[in-house]
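The structure appears below as structure tokens.
The complex appears here without one of its protein chains, the remainder shown in place.
On to chain A.
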Amino acid sequence: MRTVSRRLSGLRWRLAALTIAAFVCLPVAALILTAFEGSAGLWPHMLRYVLPTALRETLLLLLGVGMLTTLIGTTTAWIVTAYTFPGRRFLEWGLLLPLAVPTYIIAYAYLDILHPVGAVQGALRHLLGYSSPREFRLPDIRSMWGCIFLLGLVLYPYVYLTTRSMFLTQAANLVEVSRTLGNRRHDVFRRVALPLARPAIAVGVSLALMETLNDIGASEFLGVKTLTVSIYTSWVSRSDMPGAAQISLAMLVLVIGLVLIERHARRNQRYTATAQRPRAMTPSRLTGYRAAGAFVLCITPIVLGFVAPAVYLCAEAYKRYRFAGLSDRLLGEVVNTITVSTIATVVILLCGLVVAYAARTCPGRQTAIAARISTVGYAVPGTVLALGLLMPVGAFDRLLSSGAERYLGVSVGLLLLGSGSAIVLAYCVRFMAIATGGIEAGFSRISPSLDHAARMLGQTSAGVFRRIHLPLSKPALVSAGLLIFVDCMKELPATLLLRPLNFETLATHLYGEAARGTYEEASIAALLIVAIGILPVVVLSRVGRIERRETAAPTA
């Protein structure tokens, strides 16, 4: 018999989990340090000139997006849950489709679709009998309103998903009871379902708002000077790192607020979830003009948020393809995108496995905290994250290269930044929550007695991991991996800021083209991103009720 010191038992798992958690915290810690590095003289300038505008714009945007996503998300969720009408089955998953369109792509597409001399406005003028944009045009999409409208169109599915799952699992008994008490169905929505769904709405909206804060493309294309855009310009145009870090801190305060709202709401949600046995409510049948009305109401966000940009991108991509074929550059970008995303996905899954398994096999405060901390990255906007990562990564690179030159006499250059590893690190921090959450959920379906049985039958804890957990959580791993891969592939802000020179992914290429106002090949890149983005929608609609961050960010 081999005896081990008791304190050392499980030490490797605990250490690994804590290391990963510490790594996730690294960017935020570095950010705080940098912010205070900046001369104190900068603060008044920041507070007087930069922050107020950026903060006002950001809050306005958050408010608008929050209201719009709530409106679209809850209305459509209620219609497809409480009523049945022709086309409902399609709408149930179709309403998730806008999730496939990243914010920067919808902005990119609509800038062209709604261009004053574009096809849509032209047709509208023709219909109304005007001949020139000077006589009649739609309000400019490049405005706060345009930004709210477009972000709302692609972010409402977060609210739709959480709210619908709430209606599906919670509402049945209460709705039926309130009907027997004499409420009509749409009174029920207002008086019972809506209050009931409030925590779910809060969760969905806070996720949508985190995406809003993360967005850099849409707000910049549409001329909204948000905090994110200010960070980006401080950094890129003025090379003012401490300044950027200071704005980032302001942003983190907002993020923490959102996370607190989300966590709080989730706690309530969990509380109610245990209070009742889930049972879906029986939808009532709609016919005639009511059915048509419901269908039109639900199809509109799909058409505006997915079909229109997708059709536009298809058409543009086809034109471009006919004109120039597929360039080598584009192929290179596809390879870059897939390489970086694949490496990141593998690394993230491995880290997630370690954290989740450590929490299971060595339960205790250390591993529980490690698991929670490893999930905080999802709320940190990409720009902020990139800024926070740049400092430690840059310091490491400089140390390494000077060391290599002094002792080995070779020049290695900037190892992490130059190789694109920094991007992978950023993805890890940002998307770790999907892995940890998904894998934890997968593990939770494996009875703990299986672990013990395997141990008693002679497996080490690593052997149990390999022979029991890995095969049994394969579905969870696959779907988490898919979600991570697609999120990595779509990621723009951190990639933009941390990529090596002349390294383009599909997303950064698109951003570059759109920022320059040249469109050229961007439509093909955008179409590819949207096409791959549909994959997780398929997964989500199959799983039906599992919201990707529902499992990704369990209550602390």
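Everything below uses one rule, namely that contacts are C-beta pairs under 8 Å (C-beta built on N, C-alpha and C of every residue); 3 or more make two chains touch, one makes a residue touch a chain; residues count from 1.
Quick note on the criterion: contacts and distances are computed from a predicted model.
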Under which of the names "Nitrite reductase (NAD(P)H) small subunit", "glycine dehydrogenase (aminomethyl-transferring)", "Iron(III) transport system ATP-binding protein" or "NADH-quinone oxidoreductase subunit L" is the non-displayed chain listed in UniProt? "Iron(III) transport system ATP-binding protein"
Of A:I32, A:L124, A:I261 or A:I468, the residue in touch with the unshown chain: A:I468
Touch with the omitted chain, as defined above, among A:V117, A:A453 or A:V538: A:A453
Could you pull out which residues of chain A are in touch with the chain that's been left out? 1-6, 9, 447, 449-450, 452-461, 463, 467-468, 471-472
